[in-house]
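Have a look at the structure that comes next, please.
Missing here is one protein chain; the remaining ones are kept as they sit in the complex.
Let's look at subunit A:
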Amino acid sequence: MSRTPTTDAFRPTSGITRIDTPADIASMKGALLKDIQRSAYVYRVDCGGCNGCEIEIFAAITPIFDAERFGIKVVASPRHADILLFTGAVTRAMRMPAVRAYEAAPDPKIVVSYGACGCSGGIFHDLYCVWGGTDKIVPVDVYIPGCPPTPAATIYGFAVALGLLGQKLKAETHVEGADERVAIAHPNVPYNLRVLIEREARRMAGYRQGGDIAELFLTLLGTAGTGTLSERMARHAGLENDPRTLEILERLKGVVTAAMAGAAS
């Protein structure tokens, strides 16, 4: 190994061996799913996660979400398990314990890779002390993505693993028509002013809520109505009990006033 790494050293599985599966694994797993039906025993293998995944698995098995109503039960030993649930980006220290847990579970077994780190290594994917995901050391059947996956996603992933549900795949592609044009938003408001308004809204309430509030303000500004802008803002439905949103709208009005004063001088 060289201290000046070559591309080889960055290869995710350089130096470690990945466990392979027997050729007839597909038929064996089919038989397993038929046998266990809806009573699946799950063993969790933490390969260096941050606890976020583990805590959401906890949420999934406790009363509100209650995965046990689907027969999914977390067990104490890999020797009792039908399904192994791997979380974490597979740290160096956890590689051998994880491999031992995998080998301890009876064949055939279903492996679920849980969370962004388990699926791909996540934010840690290329770091020196991780191997970058479950599938670098053991073969994976189902991936449950998310950082962390919500309990609902967890239960859905289990259902996929058990063959109760199929993986949902959906894609939409928009093809632009011959004379299709994107309309300019708020054509009545000068572009530079719109930028100023949106920036101020972001500083006041962030991209998400600021975007909504800027949109509301620009709509009020760009459409005619009775009364002054302030009056129209105050009359807008739902704002009478929301002093903060009104405060932000007033700030945006201040931006417009300042810009107009600047343009006049």
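Here is the rule we use: a residue touches a chain if its C-beta (ideal position, glycine included) is under 8 Å from a C-beta of that chain, and two chains touch if they have at least 3 such contacts; residues count from 1.
The criterion applied here is as follows: contacts and distances are computed from a predicted model.
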item: Name under which UniProt lists the unshown chain, selected from "Aromatic ring-hydroxylating dioxygenase subunit alpha", "ABC transporter permease", "Pyruvate dehydrogenase" or "Hydrogenase large subunit"; value: "Hydrogenase large subunit"
item: Sole residue of A:T150, A:N192 or A:T257 that reaches the chain not shown, by the stated touch rule; value: A:T150
item: Options A:V130, A:I144 or A:L252, residue touching the unrepresented chain; value: A:V130
item: Interface with the unshown chain - residue positions in subunit A; value: 1, 3-5, 9-10, 12, 14-16, 43-46, 48-56, 58-59, 62-64, 74-77, 88-89, 91-98, 101, 122-124, 126-131, 147-148, 150, 202-210, 241-245, 247-248
